[in-house]
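A single protein chain has been omitted from the complex, and every remaining protein chain is retained in its original position.
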Amino acid sequence: MAEPLLSIEELVVDYGRIRALKGISLSVAQGELVAVIGSNGAGKTTMMKTISGLLKPTSGRVVFEGKPLTGVSAHQVVKLGVAQVPEGRRVFASQSVRDNLLLGAFVRLRAGKKREVAEDTERMLGVFPRLRERLDQLAGTLSGGEQQMLAIARALLSRPKLLLLDEPSMGLAPVIIDEVFALIEQLKAARDTTLLLVEQLAFRALEVADRAYVIEQGTIKLAGSAKELLANPSVQHAYLGAAATH
Amino acid sequence: MQTLQLLISGVAQGMIYALVAFGYNITFATSKTLNFSLGNFLMLGGVVGFVLYMTWGWPFFGALAAVVLVGSVGGAVLLKVAVEPSLKQRSAYGWILATLAVGIVLRNAAEVFWSTDDFKFRSPLGDSPWRFFGERQADGSMSGGLGVYPQEVLIILVSLAIVAAVELFKRRTVFGKAVVAVSEDKDTASLMGINQRFVILFSFMLSTSIACVGGVLVAPVTLVSATMGTVLGVKAYSASIIGGLESGFGAVVGGLFLGVSESLTARFVSTGYKDVPGFVVLVLLLLFKPSGLFGKAAVRKV
Partner (left out) sequence: MSALVPSGKQRASLVGRLLPLLLVLPLLLPRVVDNSYYVGMLSRIVVYAMLVASLDLVVGYIGDVSIGHAGLFAIGAYTVAVLTASPALNTDAYSTIQHWPQLPFLVALVPAVAFAAFAGFLLGFPALRSSGPYLAVITIVYGLIIYTFINEQEGLTNGTKGITLTPLHLGGLKLSGINYLYVVYPMLLLVLFIVHNVTHSFWGRAFEAIKYSAVAAECCGISRSYFKVSAFVLSAALAGLAGGFFAQLDSYVAPNTFAYSFSVEFLIALIFGGVRSVAGNVVGAALVVVLPDLFSGFADYRLMVYGSVLLVMLYFVPEGVVGLVRRGWARLRPHDNAAEHARLERASAGLDVLASPHATSAEAALKLEGLEMKFGGLVAVRGLDLEVPRGAVRGLIGPNGSGKSTTVNVLTGLYTPTHGRQYSFGRDLAPLKTYQRARAGIARTFQNLQLFADLTVLENVMVGLHPSFRASLFEVAFRFPRARREEAEARVRAYALLRFVGLEQAAFDKARNLAYGQARHLEIARALALSPKLLLLDEPAAGLTSGEIQTINGLIVRIKATGVSILLIEHHMDMVMAICDDVSVLDFGKKIAEGTPRRIQEDPVVVEAYLGTHKTSSVVA
């Protein structure tokens, strides 16, 4: 059995005084799309931030390609091949679409790969034609859906081995969410990048994922293939509570 | 004619304010702190430049290069000694006091290790004014008409060049864009692979070097002394806030407003009150539009 690309072992993360993650373990194999679903406040974004190095765990490990990722500072994590599309998109609103994309490729540009980045950018704009239309516009003026596309394109320009998507549906209208998830399916089909998806909308995530984990109050409550979990009523209970008595 | 001369002097002085204000903006953008010692860095530049150029007779460009070096090192030291430790602490405004402390140490150190007197700094372009529109004399020189000090022209050109260069750097180079990204969203910038600590260090070194260069530029026009930076630093806040703490262009506008209003007030009202219009505008702005004329209003969320 091949080594997982990413593996999280007994991760405990404190956020201020709150113990946001109480010892979670999961793994992502190369080429998979793994979803981590759970309701708000369950600890999903904390997990993503810890993988990317923005938060330091209290105990436990994050291992990527067999090497420890815990303790690596955030700007180094990208160099190792892990890129994140943050919660709320977080495009650089005061800079143009073009510059946002450029910044996504920052690490590669510093390494001198100008030509390859330019080629990749061209290709990316082919996948996201709306971005090409708005290339010189300020990113802050884009609609929510367009910003989401931009954030994904930006992350992909670093040619990551692992792409982390933090709640891509947040704040978007259902029609736009459809588009975003169609894109995620496309990425999965291309099998270039391994995907770890964190989502509140459980069903959407389970429909695109290979495997999934359900996280609740900082611990993993369920795990299995996406198909199994779709049919499992416990998923709904994790969100809406055990059956009420009145 | 005299008013024109006043205006030119006002513009020159204003560009110095603009440089320091620009320095405030640069570090505020990346670290969200206001460097209360920046005026004293201007003084540091003036004093070091004076010692090298006037006292030890170095060539001007050598002295200038050394001043830039001293400014950069000073900025790094300021960050490590004053700003970073106080940001780590619990108190919200410890860095105000810390940068304030560094400022007064700098000033007093200059008094103790250099001199408490005022000195004349010779302009590298000469101290006599260029004259235009005057009467040509028998010996070929001109008298009367419009007198413009070459140093003032130098100030205006060099300051504009510095602001333009930095702005271009921010907009055209990848690293410059990275700096802008850190100013906007540190964490997401890290996710792009940008080392935010290095960017902040860079911004401090750039900011203090600019202030130091400002000191060398303004020294021939005023006088070099250990206290030349203190009040200037305070007035430059006005320029910064008038222009909006995050805008380079705004710093220039703020500085020009300040310099020209000072010049005109000194002439037509009284020299003692020349600082007042700038202060009054500052207070009014902070009351009604704290983000300045060009800044972005912050959206406050609970």
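The first chain written gets the first letter, and so on, giving A and B; residue counts start at 1 in each chain.
Assume a residue touches a chain if its C-beta (ideal position, glycine included) is under 8 Å from a C-beta of that chain, and two chains touch if they have at least 3 such contacts.
If you're wondering where the values come from, they're calculated on a predicted model, not measured in any experiment.
Colleague: Specify the residue from the set A:Ala20, A:Val77, A:Leu101 or A:Leu125 that touches the hidden chain.
Modeller: Looking across A:Ala20, A:Val77, A:Leu101 or A:Leu125, the contact with the absent chain belongs to A:Ala20.
Colleague: Considering the whole complex rather than only what is displayed, give the residues of chain A touching the chain that is not shown.
Modeller: Residue positions of chain A that touch the missing chain: 17-20, 39-41, 167, 169-171, 174, 177, 200-205, 207, 217, 230-231, 233, 235-236, 239-246.
Colleague: Going by the touch rule given at the top, which residues of chain B touch the chain that is not shown?
Modeller: The list for chain B reads 33-34, 36, 81-82, 85-86, 89-94, 96-98, 100-105, 107-109, 111-112, 230-231, 234, 237-238, 241, 270, 272-273, 275-276, 279, 282-283, 286-287, 290, 299, 302.
Just so we're on the same page, only the chains that are shown with their structure count from here on.
Colleague: State, to the nearest whole Å, the distance from the C-alpha centre of chain A to the C-alpha centre of chain B.
Modeller: Each chain's C-alpha centroid was found; their separation is 43 Å.
Colleague: Write out the stretch or stretches of chain B touching chain A in their complex.
Modeller: Touching chain A from chain B are residues 174, 177-178, 180-181, 184-185, 187-196.
Colleague: Given the complex with chain B, which residues does chain A contribute to the contact?
Modeller: These residues of chain A touch chain B: 52-54, 73-76, 78-79, 83-84, 86, 90, 92-95, 99, 102-104, 106-107, 109-110, 154-155, 158.
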